[in-house]
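Notes follow once the structure below has been shown.
Shown here: the complex without one of its protein chains, the others still in place.
Coming up: subunit A.
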Amino acid sequence: MFNIDFTGEFVAFFVFSVLIISGAVLMVSFTKVVHMVVSLAAVFIGVAGMFILLDAEFLAFVQVLIYAGAVSILMIFGIMMTKHQDSGAERPRTLNDTLSAIGALALFGILFYAIRQSDFPEPQTVPDGTVDNTMAIGQQLFTGYVVPFELVSVLLTVAFIGAIVLAKKEAD
């Protein structure tokens, strides 16, 4: 099981895994909201690193740009702008904790079983690392998926204008 080549890829995988797991655990265990957002950002960056290891550079840097950058900043802004409790109130809820622990363990068991049971078929056409996957994504978006793509952009525009209208109404 441990006959792995000690390659740069393996080292990077290890580093990113540690980043993701520790970020996720810290996110849950921190009490201050801002600290949680920072550890969440660490998880996002770790996931982006995983995308790079899978030869999906475009996805990786979009992940950093949107999630680690924009979403985290938005969350921090939201936390700072609103009047928030500095740290969440700690209430002893033994029954609740026990139940959620059982639930989490069961979920882990199911996922682990499913991953171990399923076999991953080799893809028919193996994309090699030299293919410019940015261009491939662009071509797919504007040929095969052009209608969903346009619908998404309309949806975002509607949401954007709606947010402005709502904010305007509150301001008046």
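Just so we're on the same page, a contact is a pair of C-beta atoms (placed from the backbone, for glycine too) under 8 Å apart; a residue touches a chain by one contact, two chains touch by 3 or more; residues count from 1.
As a convention for this text, contacts and distances are computed from a predicted model.
For the chain of the complex excluded from view, the name given in UniProt is "NADH-quinone oxidoreductase subunit H" [choices: "Formylmethanofuran dehydrogenase subunit C", "ECF transporter S component", "NADH-quinone oxidoreductase subunit H" or "Toluene tolerance protein"]. In the full complex, subunit A makes contact with the omitted chain through residues 5-12, 32, 34-35, 38, 41, 45, 57-58, 61-62, 64-65, 68-70, 72-73, 76-77, 80, 129, 132, 134.
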